[in-house]
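Just one protein chain is left out here, and the rest sit where they should.
A, B and C are the chain letters, set down in written order, and residue numbers restart from 1 in every chain.
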Amino acid sequence: MYQDVILDHYKNPHGRGLRDGDAEVHHVNPTCGDEITLRVKYDGTTISDVSYEGQGCSISQASASVLNELLVGKELSDAQKIQETFLELMQSKGRLEPDDAMEEVLEDAVAFAGVSKYPARVKCALLSWMAWKDATAQALGGADADAERKSA
Amino acid sequence: MYQDVILDHYKNPHGRGLRDGDAEVHHVNPTCGDEITLRVKYDGTTISDVSYEGQGCSISQASASVLNELLVGKELSDAQKIQETFLELMQSKGRLEPDDAMEEVLEDAVAFAGVSKYPARVKCALLSWMAWKDATAQALGGADADAERKSA
Amino acid sequence: MTQLPGLLDTEAIRKDFPILDRVLHDGKKLVYLDNAATSQTPRQVIDVLDEYYEQHNANVHRGVHVLAEEATALYEGARDKVAAFVNAPSRDEVIFTKNASESLNLVANMLGWADEPYRVDHETEIVITEMEHHSNIVPWQLLSQRTGAKLKWFGLTDDGRLDLSNIDEVITEKTKIVSFVLVSNILGTHNPVEAIVRRAQEVGALVLIDASQAAPHMPLDVQALQADFVAFTGHKMCGPTGIGVLWGRQELLEDLPPFLGGGEMIETVSMHSSTYAPAPHKFEAGTPPIAQAVGLGAAIDYLSSIGMDKILAHENALTEYAVKRLTEVPDLRIIGPATAEDRGAAISFTLGDIHPHDVGQVLDEQGIAVRVGHHCARPVCLRYGIPATTRASFYLYSTPAEIDALVEGLEHVRNFFG
Partner (left out) sequence: MTQLPGLLDTEAIRKDFPILDRVLHDGKKLVYLDNAATSQTPRQVIDVLDEYYEQHNANVHRGVHVLAEEATALYEGARDKVAAFVNAPSRDEVIFTKNASESLNLVANMLGWADEPYRVDHETEIVITEMEHHSNIVPWQLLSQRTGAKLKWFGLTDDGRLDLSNIDEVITEKTKIVSFVLVSNILGTHNPVEAIVRRAQEVGALVLIDASQAAPHMPLDVQALQADFVAFTGHKMCGPTGIGVLWGRQELLEDLPPFLGGGEMIETVSMHSSTYAPAPHKFEAGTPPIAQAVGLGAAIDYLSSIGMDKILAHENALTEYAVKRLTEVPDLRIIGPATAEDRGAAISFTLGDIHPHDVGQVLDEQGIAVRVGHHCARPVCLRYGIPATTRASFYLYSTPAEIDALVEGLEHVRNFFG
């Protein structure tokens, strides 16, 4: 599961550190204690920054780095598509062989395909992505599908 | 386990019915619902009567009948010896082959030897004997070994 | 051999159950008619248990090693099987307990510690029935004593059915919970769910159904039942001992407080306070009965491969035959519905004045295993003025020949004590 891409992101994380944002969330993975604090900044519906800080294993750290690399600069709708594709891959229990179309969407993130075989680690890989989804819902209010969560 | 002696006592119980007594107890076997109400009457330390009424299986009914036959007219100390011997036999898990000495003490009650192999039925056989012990303790007060129970 | 329509191929099925080959008392073949107490275990379940301990044993959740992942997949896979078996809308609604009794106590305790609108307290009422198993009586007596809530119940008719004539007085606006048995373990009665659920919903009371004697014997659909909670137990449905199930509606499981505290059921713990994992884990403190859940999953696979509808048809046919044959025995009085209609495959009876203990013992000498006593439903015995009953109960491997053996055995009992 430890693809070079993952190790690279782990050792040299992209965009790490907390910067100015429209919303901040703190997510915890209770089964292993991984934590992330994540902020999103939007320019209209364009993601102008995703900044984060946290502690955790290589998978959760690398995943946050890949997220930053992939999403910053994207339109919300494109980012959502990436997030959903990543979620699909991670929930595939190792049964999904990423095709070209998926690789095009996920870029470096396809390296996590192998992680999906390890149920205990899937949550690590998803931690920052769930935090991003949540923060986006907060930043953009009712605009996001996850509006319920915000109102809770 | 159903020796003829037991069936005889079951069909023709000795001394059944409640008569005048010095103390009365009511005992229940919670695992099967057998019940007995038993009274003892003493003339000094001689047992002048053991009367009883109850519902239950052949084993518990026959055992009460045998008890009546064996104990009425006996001195307390002899009765206690019989009771203890019967208890020993019933707790033997079928491993005790009654010898002549035991037969002399227990008379008809040796017929219950086979019951001791059936843990679920041992309590049935002992129900009236435990009731008698309890009633005796109440009737004679501190005189009996089971004094603690009385004071409880 | 008696042939009845709807019977399963018991010759094949019986080969799956090693214990049915047992020979007792110098040559008497076991006739096992104590299935309402516990069912026997097929080779398929025993094998899965062996394989678990020989190949995959590990503590579940949180492990990153192969065994832990395998054990977790097996344990959670069993949850999927149970969810499918009872048609649960979500696998997260399936809580593993140690037996049905724990499941029932779990609900009683949830409600005792709940916030409004679920909280049971001195201003509220609890409703059960007179035909409940002790495990669905005592938890409510305890809750009633400890909260001051009033405990009410439906009585029984002379023919062993629930007396619902006063349903509007029994279930009122004060009722917080109605808990009742789907199929009685002593009377065999199959109770009318709809009427009770409708009235409970009218007054906003929750409904808990004790399906301990139903889940093993018929298709069970928690959505069709429209209950809020359903409890059952593994050892009566070809599973191992030590495993029970509580199904509960998701939003209730989210709202209600935990019962046992400990590992597995937490989200995060500090010395000062803790937060809890989402259901079902919130209600599964400590290392769960892992192998037993996996074994229950195997039992469900086994039962499903035969088909719950076919098992029901088999038992219906046997019950009809048994009622007919038993009615022919002189002095025999069935305690419970006297026909095979709306009843399960457990038949209680008395035999003249012969005490059930004696009936059971003499049957045992012939290799026939029945249960005698109050069957953990003493109020039913009180209701019908009897000290105890003898109960014969059937399952998918039972045969008409075994019913014939029972009837013959009873003749022998009558002669013996006659």
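As a working rule, a contact is a pair of C-beta atoms (placed from the backbone, for glycine too) under 8 Å apart; a residue touches a chain by one contact, two chains touch by 3 or more.
Note that the structure is a prediction, hence the values are computed from the model and not measured.
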Chains still shown that are in contact with the chain withheld from the display: A, B, C
Hidden partner chain, touching residue among B:Leu7, B:Val28, B:Leu87 or B:Met102: B:Val28
Sole residue of C:Leu4, C:Val203 or C:Ala285 that reaches the chain not shown, by the stated touch rule: C:Ala285
Of C:Pro258, C:Gly297, C:Pro337 or C:Pro387, the residue in touch with the unshown chain: C:Pro258
Residue ranges of subunit A at the interface with the undisplayed chain: 1-2, 7, 31-35, 55-59, 118, 121, 124
Residues of subunit C in contact with the chain not shown: 18-19, 22, 24-25, 30, 32, 34, 37-38, 40-41, 45-46, 49-50, 53-59, 62-68, 98-102, 104-105, 108, 113, 130, 133-139, 141-142, 146, 151, 153, 233, 235, 240-244, 258, 260-266, 268-271, 273-274, 285-292, 357, 360-361, 363-364, 368-373, 376, 378-379, 382
Contacts of subunit B with the absent chain, listed as residue ranges: 28, 30-32, 118-121
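One rule holds in what follows: only the chains that are shown with their structure count from here on.
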Intercentroid distance (Cα basis), subunit C paired with subunit B, Å: 39
Distance from subunit C to subunit A - Cα centre to Cα centre, in angstrom: 46
Mean-CA-position distance for subunit B and subunit A (Å): 79
